[in-house]
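Of the protein chains in this complex, one is absent; all others appear in place.
By written order: A, B and C. Residues from 1 in each chain.
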Amino acid sequence: MTKVAIMGATGYAALELIKILLRNSDVEIVALTSRSESAPHISEIHPCLEGRLDLRCEALTPAEIADRADFVFCALPHVASMEVIPDLLADGCRVVDLSADYRLSDPAVYEKWYHHVHIDPTRLGSTVYGLPELWAEKIPSADLIANPGCYTSTAILGLAPLMAKGLVEPTGIIIDAKSGVSGAGRNPKLGTLYPECNESITAYGVGTHRHTPEIEEVLTTVGGKEVKVTFTPHLTPMNRGILATMYPRLTEAVSRDAILDIYRAFYQGKPFVRVIDRIPATKDVAGTNYCDISVQFAGDQLIVFSATDNLIKGAAGVAVQNFNLMAGYPETTGLIV
Amino acid sequence: MTKVAIMGATGYAALELIKILLRNSDVEIVALTSRSESAPHISEIHPCLEGRLDLRCEALTPAEIADRADFVFCALPHVASMEVIPDLLADGCRVVDLSADYRLSDPAVYEKWYHHVHIDPTRLGSTVYGLPELWAEKIPSADLIANPGCYTSTAILGLAPLMAKGLVEPTGIIIDAKSGVSGAGRNPKLGTLYPECNESITAYGVGTHRHTPEIEEVLTTVGGKEVKVTFTPHLTPMNRGILATMYPRLTEAVSRDAILDIYRAFYQGKPFVRVIDRIPATKDVAGTNYCDISVQFAGDQLIVFSATDNLIKGAAGVAVQNFNLMAGYPETTGLIV
Amino acid sequence: MTKVAIMGATGYAALELIKILLRNSDVEIVALTSRSESAPHISEIHPCLEGRLDLRCEALTPAEIADRADFVFCALPHVASMEVIPDLLADGCRVVDLSADYRLSDPAVYEKWYHHVHIDPTRLGSTVYGLPELWAEKIPSADLIANPGCYTSTAILGLAPLMAKGLVEPTGIIIDAKSGVSGAGRNPKLGTLYPECNESITAYGVGTHRHTPEIEEVLTTVGGKEVKVTFTPHLTPMNRGILATMYPRLTEAVSRDAILDIYRAFYQGKPFVRVIDRIPATKDVAGTNYCDISVQFAGDQLIVFSATDNLIKGAAGVAVQNFNLMAGYPETTGLIV
Partner (left out) sequence: MTKVAIMGATGYAALELIKILLRNSDVEIVALTSRSESAPHISEIHPCLEGRLDLRCEALTPAEIADRADFVFCALPHVASMEVIPDLLADGCRVVDLSADYRLSDPAVYEKWYHHVHIDPTRLGSTVYGLPELWAEKIPSADLIANPGCYTSTAILGLAPLMAKGLVEPTGIIIDAKSGVSGAGRNPKLGTLYPECNESITAYGVGTHRHTPEIEEVLTTVGGKEVKVTFTPHLTPMNRGILATMYPRLTEAVSRDAILDIYRAFYQGKPFVRVIDRIPATKDVAGTNYCDISVQFAGDQLIVFSATDNLIKGAAGVAVQNFNLMAGYPETTGLIV
């Protein structure tokens, strides 16, 4: 029996974490946290959990959490995460951090994009980036995993095979991504009010979205050359799902079939990446931990399509995938339904 | 040229007011208000107005408004409305109040449902209720119009002909109403966040919704007997529209054709009520000032369907319809597009 | 290992059947059927099944199916079902029929509502109606189960406790139901085209919807008095979910708390009915086999709310629940995720 806690249990990713973890009978959820002083029952926060989990969301300190739990999923916002994670680790917890706080290796880059000085900089660079399709071997022994961003993993999984083979130019890669509204979180804001985003599509964060340096850093590591991308996220009127439509420039002529073969070989044995023949649709991965990938040519221009559920493969699903590897469960436990 | 001001210009109904008033070349919008101290341009608030109206939303007093405008549309929340309307009237403005402050005739009923003491009680009971299909003759000379609620006018228009004829029992009328999310206003709240209400339908305000006494009071006036309704509003995943499905009990056997004839006669010459043969769908009235009404029998049970756009016929459209009558414009000016 | 076949594998309910059955490692899906002569792979029909089930949809006879399978889920339309089910049973298959063909007990009633002469009338009346919350004891030994309609089970579960106690008048019950569009099936029709039903709500089948006699027959059996309902289905702009808002008339004064206690007692030990305090929302049961029920008073009028996922508790979920009981698996197998 593994005892797990979830910090920041009120958001959408936390709900998915709970639902996934409830499928593993060897896991016991022992603590949930929120800042609310009223300690609301989790079924008040997430009514769909009625009758499924009898826990309150408490305002617990890292030490209190460590008293109960072996593993902690930290679903707090950035900054709040790095304020508690050092203590959790010091108290012996192993941690999957769903925030951005430990994803980048350079504190200066973190500060530039997040406008905060990193308060735990010595862990940057040595924290394992939790994308099991790339670095599964480093995950089992890690005490802290930086769980990838939702756009990030969708984009990276779609480009990594080409980057690893050196088949695409490392710069000038256009990533035009479309995300459902749950990606914007559960805090009420005018921009994510129903009548504001229903029946509309728009771009946001152009040139400034914080997943940009994360995509670039990981792909640079994969390909060994400095990667630069143009990343344009769009808010799409749907609850869930990300479709990344990506336009890399090939360094040599390769056929579509050859490229699909490269992808299939790269993801051989990876249970959650499906290299498919048709263009992915987000509905086919909604509610799953799959990443569906395909490629097409429009004339000479290669187009890579990658689709995930932003809350599952883009957040809670990959978090549990990492957890499974860390805790010694089969990688797919709770993740194929 | 009529000079009009809109107080509370940031909401959804105010946007529709502006769009409708811009169609009348004899109307000049001279002032818009909001509480924001930064005096944002209206196109920052409602980007669709870009290039169409060059005004800022200012924090103006009633006196400042009265200096500029002859007519005021008051789109403030309840309570806030009755705090400014007496001054506007004293300064010579004629007012259409879109809030609930002047809709009920009894201050005690107001206090019971709105949990505020009415601060302008002498005007209750004498203020004209602005449903032109019922009381068009009172509107032209009025200085203050209480603009009906969205559920209210949809339900009343659907039941008034039967009530006027005494064909239905005045009590036990079930009104099962479904509204789009814009009816909940533009202030960010968890309940109207996109992922919370998309892909879901639920009821709310059961037994407590404030449109209940308003429906009852108006129908009581129409029928001359005390009306009691069971009103159940539902939040429906769409931007706009109300469908009221209503189950009154007939006092005598009447055929569907006879009932439709009664409706057609009742609304003879009323340009915005369409008595139709098929069941109304909200999409067919969306963006319009129409109220589509039809009836069906399921066995002996009569069912009345009434559909409106909650922001137009349910708010801004009927407000301009009232304004047109008050200001001497043709009733349909700006309202049939 | 139980070998199951699904006839009519191209629809939405069949997809859910497959997804649920894949969670039971003791079940092998051995055959899928469709009328298409090209025998499409199931992942061409339902792309989300890519890599999950390697079967083609074949045009198989009942005898061919019986050669492979012990159990058959018949997801064919009505009429088509009764054309194959006698042969399947004769060949030794046990069958859960998701169509309406065996739900009613009287062939004359069937003919009146479905406009077809029933070709297997001797089985009517003796076929077990598969609502395990009511008649779980009859299901394990049955060879043929009539799986309830989606509106039907939602409405019945919401009214059965009151009916069983004799607390409501058996006639004049108003059932105002709202369904997502998947309930209308997967055959392309103008009325379910995206732009036709998005941003709109309307009623349909008023007085003629075929779930009416089914609701009445089952509730009559439950309460021992002839039940008559007014059933008004509405097409709601969402993929999935049914909310039934029901207005029965109490025969005596009972408090809300007492009624909730009656519900809790009635569903004691039933894993898929959740009697809750708040008003159900369809999002909280979407993707689950739960039926969430609550009650409210508006004045003296009792209102019962019942919510399900029309494809799960309303179709595929309850079908597998029945199958689990028939095949000796725990009732919840594959159904709590």
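Simple rule for what comes next: a contact is a pair of C-beta atoms (placed from the backbone, for glycine too) under 8 Å apart; a residue touches a chain by one contact, two chains touch by 3 or more.
Only a predicted model underlies this, so the values are computations on that prediction, with no experimental measurement involved.
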{"item": "Sole contact to the chain not displayed, among C:Lys138, C:Lys165, C:Arg186 or C:Arg249", "value": "C:Arg186"}
{"item": "Hidden partner chain, touching residue among A:Pro47, A:Pro62 or A:Gly241", "value": "A:Gly241"}
{"item": "Residue among A:Pro280, A:Gly317 or A:Gly334 that touches the chain left out of view", "value": "A:Pro280"}
{"item": "Contact set of subunit B toward the excluded chain (per top definition)", "value": "19, 23, 47-48, 50-52, 199, 274, 276, 278, 281, 283-285, 287-288, 292, 336-337"}
{"item": "On subunit C, residues whose C-beta touches the chain left out of the figure", "value": "12, 180-182, 186, 188-190, 192-199, 237-240"}
{"item": "Positions on subunit A contacted by the hidden chain, ascending", "value": "172, 174, 176, 178, 180, 196, 198-204, 206-207, 228, 230-232, 234, 236-241, 243, 245, 247, 279-284, 286, 296-299, 301, 303, 305, 307"}
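The definition used in the following text is that only the chains that are shown with their structure count from here on.
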{"item": "Same vs different contact residues, subunit B with subunit C, by half of numbers used", "value": "same"}
{"item": "Distance from the mean Cα position of subunit B to that of subunit A, given in whole angstrom", "value": "45"}
{"item": "Centre-of-Cα separation between subunit C and subunit A, whole angstrom", "value": "36"}
{"item": "Centre-of-Cα separation between subunit C and subunit B, whole angstrom", "value": "40"}
{"item": "Contacts with two or more other chains, residues of subunit A listed in rising order", "value": "199"}
